[in-house]
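Structure first, then comments.
In this view, the complex is presented without one of its protein chains, the others remaining in place.
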Amino acid sequence: MSIEKRTVPGFKRSLLAAAVLAVSASAGAADGVKMGALATLEGAFTVLGEDGMRGVKMALAERDNKACGQEIELITGSSDASPDSAIRAARKLVEQDKVEILIGPLSGSEGLAVKDYAKTQPQVTFLNGTSAAQDTTLRDPADNFFRWTTDGAQWQAGLGTYAYDEKGYKTVVAIAEDYSFPYTQVMGFMLEFCEKGGKVTDKFWVPIGNKDYSTIVASIPDDIDAIYVALGGADAVNFLTQYEQAGGDKPLIGGSITVDQSVMGSKGRRKSYVVGTPSAGPIADAWDDPRWQAFVTTYQESYPDGLPSPSLFAHGYYVNTLAALTALEAVDCDLSDGQARYRAALSSLELETPTGMVTLDANRQAVADIFLTEVAEADDGSLYNKVVKVTPQVPQTMGMDPEAFLALGPVGRDNPECK
Amino acid sequence: MNPAQEGAQGKATGIGVYPGYAVLLILLLAYPWIASGFWTVQVGAYSLILGIISLSLMFLAGYGGVVSLAQLTIAGCAGYMLAIHGVNSAGLGLGWPWWAAIPIAIVIATLMATLIGLISVRTEGIYTIMITLAIAVAFFYFTRQNYTVFNGFTGFAGLEPPLLFGVNWRDAMPFYYLCLTVAVLCYSLVLYLGRSNFGIAMQAIRDNPRRMSTLGFSVNTHRVLAYTIAGFVAALGGVLSVWFNGRISPGSISTGPVIDILIIAVVGGLGRPIGPFLGALVFVLLENFAIDLIDRDRFNTVIGIAFLAMVLFSPDGLLGLWEKLKPRLVPRREGSAGT
Partner (left out) sequence: MKLFLLTLLNGLTLAALYFLVASGFTLVFGLMRNVNLAHGSLYLLGAYIGYDVADFSGSWFLGVAAGFVSMAAAGLLLQVLVFRHMEGQDLRQTLVTIGISIVLADLMLAIWGGTTYQFEPPEWLYGATPMPLVRAYPTYRLALLGTAVVIGIALWLFLNRTRIGMMIRAGVDDREMLSATGINVHLVFAITFAIGAGLAGFAGVVGGTALSIAPGEDVRYLLASLVVVIVGGMGSVAGAAIGALLIGLAEQFGLAYSPTYGVVYTFLIMVLVLAVRPQGIMGKRA
């Protein structure tokens, strides 16, 4: 009896070892291509990540989830918008699940981290999700990272010029959150605005997560024409409320994620305040082009509990997945030889998307159309983003000479300046 | 049974360490030969690293009765100092060679730990938790807001161990053995200190500071020294951690991860130095595979409930559970020295 008892812990240990062995040795035997998708499915950005995933699935559904006649295995990874969690999830997808293609991540800082990780995993092809920090492809790009979506600066193409020429704003202040993506957005706006002769007299960098704009509101000078706000939609509503309560009345210029559904769903006084706000970004909800309308309809039919209209996250992930699949078909799913043929196909691909033609530049960065919008009131009283103009094929250098553009230096709190 | 009695029992059986631990050591050494690269690093090495950092918390809490939530901060400080003094992808590093950058990082972090100790030494119990949490949060905010030295929100990437003796120490097996060596060293250090005069004095101070100071022991000096030692251990863990991640950013040291270290130490058990490593293993396994087993969204709820369950039903963590179950599984040794 006592001997049996004594061996129990040893037996348990070997059972555990066997289990560990079995799981670690398993590699999964599938014939089709293994694709990983990484989005923010935890934390406060879950809603955005979920929409991104919808984009991935839409692109897959168009091809019946197959590539070259074989089923594609899609494995999802989840992050919480922090670079560390993105790398952890990417590691699991690449090193444990052995994906051959990875699509993601969602946010700017995650993208920078994934790019660095991609360099250590040359056997996998990485495509972007919606991360829009400039340096992911502009500086020190990775040979196996392909970004089929445009960056935060490109997203603002046309806005600075419109604000100066059509709206007549000559002097503005900027309010944005204190990290890389808003820096990029502000730069995109300022490049055109300052070149036209506009002045950005002050920039208010709001600490991330801060909801109290009272001091910023108090610091906004009186002698300006408009306020450029590059906050997320919900924060923008917060700022607007506090600005209004303090008696502010200057018009706004919006960043790409500012004038979204939450701002347009405003009630009361805020609503009339927002009408006329210009903005720019990679999509425009109300664009009447048939390709876009078809995309919206498919989205709404496939996902009745999704958002009312696909967000730029669904769009971005869709475009990147579409690129991945199109290139796969072009090389007949030949991922041998370090995916050399596949990557060559990706680099030279000319992709037709619901928002126009997209190609890649030498850094594997997308060149695409950008939409300039303005908030208008529909007949039924609701607000929508009316398309003012489409700026075609905007490159990452925004029309500037590449050398000069690079010489501007990485975006930061004080770069660029035009007081 | 506390470490002192355990040590005595070890001596009584004529071996310095439980024979069970010898088996464990063999298993740990053999592990990378059985497991895949992912499992070796993402589970094995990562558990060891988290275990080292949590060990520093356990040392302060278990022996010293001081719960410091600043251990991850010190680990993060070591990581940041390594990034800043060495080479990093943002080009903001001083570019010192590894044999200068690593020691300086550990020294600075240990100094920071001593500083935290000096600030916190006059506080007790709950106040210590609060002040160390506040220091951790302040450091987080500072690294996030400062771009000239700490590169703000983006942090540093491209951090790798040096190429020594022709071995790339970031490859799965070498890295695992590196972490294992450091873990065993730290574990032995804590075990040794626990039985040394210093350790006994620490535990006595934990139990009754007034009596100890009456006896002539300087309570404050002992406590600050404990912070320093714990800081050294945490700094080692911090260096390994940035090599593991290849990066460091404010997100690595925000309130979430800070509390995670506490969770790991408590779940594992604060009574013995093996506890934090147990806790780390459970945590890492859950983190990696909960997403596959349960709805990925609710991972935090699962961890939170596991933590709650542990605190409510087994305050001594997994070790405490094991202690309760052991009499039913393993027969009592002859003449064991108490429980």
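We call the chains A and B, going by the order they appear; numbering starts again at 1 in every chain.
Simple rule for what comes next: a residue touches a chain if its C-beta (ideal position, glycine included) is under 8 Å from a C-beta of that chain, and two chains touch if they have at least 3 such contacts.
If you're wondering where the values come from, they're calculated on a predicted model, not measured in any experiment.
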Checklist outcome for this item: Answer key for A:E62, A:D212 or A:D332 versus the chain not shown reads A:D212
Checklist outcome for this item: Filtering B:M173, B:I200, B:V219 or B:I259 for touch with the omitted chain leaves B:I259
Item to check | Options A:N65, A:Q121 or A:T241, residue touching the unrepresented chain | outcome: A:T241
Item to check | Contact with the hidden chain (one of B:I129, B:A204 or B:L286) | outcome: B:I129
Checklist entry - Given the full complex, what residues of subunit A touch the hidden partner chain? => result 43-47, 204-205, 207, 209-212, 214-216, 218-219, 234-235, 237-238, 241-242, 244-247, 262, 267-268, 413
Item to check | Absent-chain interface as seen on subunit B, which is shown | outcome: 67, 119-120, 122-127, 129-131, 133-135, 137-138, 141-142, 145-146, 255, 259, 262-263, 266, 297-298, 300-301, 303-305, 307-308, 311-312, 315
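The definition used in the following text is that only the chains that are shown with their structure count from here on.
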Checklist entry - In whole angstrom, what separates the CA-based centres of subunit A and subunit B? => result 36
Checklist entry - Which subunit B residues qualify as touching subunit A in the complex? => result 20, 23, 27, 34-39, 41-42, 89, 141, 144-145, 147, 152-155, 157-158, 245-247, 249, 251-252, 254, 287-288, 291, 296-297, 299-300, 329-331
Item to check | Parts of subunit A lying in touch with subunit B, wherever the complex brings them together | outcome: 2, 5-6, 8-9, 13, 17, 20-21, 23-25, 27, 41-42, 46, 76, 78, 82-85, 87-88, 91-92, 95-96, 109, 112-113, 116-117, 120, 140, 178-180, 207-208, 412-413
